[in-house]
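One protein chain is absent from this view; the other protein chains keep their places.
And then chain A:
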Amino acid sequence: MESKTNQIKNKLNTTTILENKEIAPGVYVLKYKKTKAFKAGQYIGLTTDLEVTPRLYTIASGINDDEVQILYNIKDDGWLTPRLSEIKTGSKLYVTNPDGDFIDDNTPAWWIASGTGIAPFYAMFRSGLRKNKTLIHGGRYTHSFYFEEEFSQALGSNYIRCCSQEESEGLYSGRLTRYLQTIKELPKDYRFFLCGSPEMVVEVRDLLIKRGIEYNRIVAEIYF
């Protein structure tokens, strides 16, 4: 079998960073030119060093956008993100081809995300999926609701922001699990897409199942 380094190198494409911008404290959007087609909801592997195994990030841009956009937050104990946040426009980046199967279609669905788990839903939204979609986003602070202007404008009351630590007009004050418990009847014939931390995914999935949603209507993407 090929060495690990060679296998990874062979699968990586070299690209150049077009923009790397902090959009909220510790949260960045990184952009590079799109060269490979992808499906909304797919991820890429990304690294700044060929000797280091790429980390996976869901693409947060539309399938017809010219740029690939990645939403990431700095993990203090991580290897990549502290370095990534320092790199400038024009720097080299190594990325894998898009892959993954967290894919929605035009059928009715609820999208439930925490933190940067909003990325695949933004990709779906930018790619034209809006009708029959409800987006529930949980975050700690009022600045945790990335892309909120676009979502608000297009989804209106089907866009719910649940803020666990701060209060502000237009935000549900509390955790998203509490919000879900306040809903009298969940739509049992819809699909539910979950993306975010393992804790959120497991807690929400259990809650939905307890509330009568069949487990095979729940599709989960976990960040690891």
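The rule we apply is simple: contacts are C-beta pairs under 8 Å (C-beta built on N, C-alpha and C of every residue); 3 or more make two chains touch, one makes a residue touch a chain; residues count from 1.
Keep in mind that, in the parts below, contacts and distances are computed from a predicted model.
Engineer: Of the candidate names "MacB-like periplasmic core domain protein", "Maltose/maltodextrin ABC transporter, permease protein MalG", "Fe-S cluster assembly protein SufD" or "Probable dual-specificity RNA methyltransferase RlmN", which one corresponds to the UniProt protein name of the undepicted chain?
Structural biologist: "Probable dual-specificity RNA methyltransferase RlmN"
Engineer: If the hidden chain were put back, which of A:I23, A:L50 or A:I209 would touch it?
Structural biologist: Final answer for the missing-chain contact: A:I209.
Engineer: Can you tell me which of A:F102, A:Y146 or A:Y159 touches the chain that was removed from the display?
Structural biologist: A:F102
Engineer: I'm checking contacts with the chain that's been left out. Which of A:I17, A:L135, A:I160 or A:L176 qualifies?
Structural biologist: Selected residue, touching the omitted chain: A:L176.
Engineer: On chain A, what residues meet the omitted chain?
Structural biologist: The list for chain A reads 1, 3-4, 7-8, 43, 53, 56, 99-102, 114-115, 138-140, 162, 164-165, 175-177, 196-203, 205-206, 209-210, 214-216, 218-224.
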